[in-house]
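In this view, the complex is presented without one of its protein chains, the others remaining in place.
Think of it as A, B and C in the order they're written, each chain with its own count starting at 1.
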């Protein structure tokens, strides 16, 4: 195994000697601690840590190591999860019309910047089919035009696809449909959206138009986890861009695209490298 | 007279040949056009311009020149205003407790960066008296603690002071009181506020606490003209700062101060150099 | 004709009444001045302007209008040029191995953000062939490996291609070869490069490695016109990105790619919309 083969994120009530217990467990089993980040939230009295371990010299199997860690985690009442690296997270991309985020993710995946395996591109329009297929990816068109029943059926179909493809991460890459609650709950912490404003400003539709009407001097984009409460999930990353009075709504759309694709791709990267711990409505992010 | 002695801002319905008419008028009277900015708003079909003129070789008196310009302005149905430079705008600073914006303005005034004459510092707390007086400025304490009548009386007193001191610009340098409507109307376009968030996010009280609770990854400050509608006036300048999960509300306050003082001082500078034209709820700003 | 059909950039010695003369000429011929930017450089006493004109109601043909303008330009000893819009600038992309800038330009061209017609992609490696051909563009491999004669022959071949294809703009999209002087002179003001540092820091090879070794806290990219003096041409646009001690040289390369592609694409946009006037070693840029 290579360096950083095991990544562990953990959260638990703060208590005495936590870092010592965690790091000693790793050292006791000849794990080499490559990177440790910890954070104690003074308000909630919660402890958070991300540990990345070079497991090449472990004195037990990885399975045994993780089993032992689980005992320790239970002792300190921790939620925890691990990921073995390198691995490619199975990721589905949901799109509608605009393809700048899609294109950016495709390029970063190809270049190795995003270690994901794109299972398919799913669109409620046909617009992005060409880009997906040019990248050798299956494209699924889901017709959602029509009444609430049609939309619901569409989401059931998408859900079915994601299940069948064993998707670990759902990326809404400018997917312009509001997800039903049951869908959000099912992919809680595993669905990432890009909203084209610096949230919580300009929630909802047409944020650039709203921004223009308000006469703001900066626009932005927010990458966040999807929750049932629209545009209110834990924020992972935000990008902003200065604008001036002469920028029309169309200019804001143009300038904002750079914020959107960068914020989304960065958010995906943090997620797939397990650099995020969700705590209530906040995302604890250890950037790389 | 020196260069840039006359600065004119103008707004009017867009029509054919406006720049030619304006610049020809200046040239015809031997005014040297030092700087011209124009902007035509495609949506409102309004034309805006800022002209700065070296009047050292005018073939008429400045008064006559302006009288002539007024005739032209009426012909094109323009709102316009002028300022003779250099001049120091008579400015009152309203404060409550925190003094970082006050200190910044005092320093920039002393260094010549802000060409203003501070008529007085007015506070509804005594906290900033020392800083004001150390700078050789009169400090007026206005007691506003109490019921609505007390507040109203306080504002009448402030208004009276401003009138007496012939104040041209009112700067709310972290003044934590909501201005009554009549006051806002009276100083419309002549009162500048700093709000400690990137508006329209976090309108109202405790924006840093709101920002912390929302878990945003950036905080900011907004310099805007005061209107009766709270935190909704034309935005002049916005500054933002990236933050991380480990920043407590107190950290946000600390980091935000730099955004606040910079946005406010920049906004004041643009205003006193006549680099802003207000159009409805938007501020057209020609930065320097 | 549509709005903004004629764009004119002009530079000349500053003199009295220039704006009036220029704008009156436009108005006299029923040209509608859509946008005017002017700048007078106090040091060089040079006047610069960009005028964009809606020519739909001109009282003469465009050719006659331009002929008349030329007479005026000669009277004020101006260098000037015009462009009829909309038009697509014939642009060649030179690449070596990395394809992030190439990919970005391809996407922005397809989306309409960059009004260019890519004549071909020319590479001294085969790496980018696939990306070019997937976009339906001819790819020319020019072998430059070897001694100085081989390189010189390669550049003659590139030059020949550019001439044959009537290329108006040459974009070095991470082209890792130093252009010979005669080539630079021939495409002076028509060749744009991206250098992967915030120039003038880290001129030459391996700027990210240089940046890492120096321990800087920010990295960047610079889009500039190509001149015979390496990395010293007029700067069009610069982007920066904060970095921390834990970023390896490979991280700097990764993070810098976003600066590079954004700075380059912005620079191309400004150039093809005639928003740049070169004055000695400085680029006067009127952003949109």
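Assume a residue touches a chain if its C-beta (ideal position, glycine included) is under 8 Å from a C-beta of that chain, and two chains touch if they have at least 3 such contacts.
Bear in mind that the values here come from a model prediction, so they are computed numbers and not experimental data.
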{"item": "Contacting the left-out chain in the complete assembly, out of A:26, A:92, A:219 or A:272", "value": "A:26"}
{"item": "Omitted-chain contact residue, chosen from C:178, C:201, C:230 or C:255", "value": "C:201"}
{"item": "Chain not shown, touching residues in subunit C", "value": "39, 42-43, 198-202, 213-218, 220, 234-238, 240, 242, 244-246, 248, 281-285, 287"}
{"item": "Those residues of subunit A which, in the complete complex, touch the missing chain", "value": "16-21, 23-24, 26-28, 30, 32-36, 38, 40"}
{"item": "In subunit B, positions touching the absent partner", "value": "99-100, 103, 107, 111, 113, 134, 246, 251, 254, 258, 262, 288"}
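Convention: only the chains that are shown with their structure count from here on.
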{"item": "Interface residue overlap between copies subunit A and subunit B, same or different (over half shared)", "value": "same"}
{"item": "Centre-of-Cα separation between subunit C and subunit B, whole angstrom", "value": "37"}
{"item": "Centroid spacing, where centroids are CA-atom means, of subunit A and subunit B in whole angstrom", "value": "41"}
{"item": "Shared-contact residues (touching 2 or more other chains) in subunit A", "value": "246"}
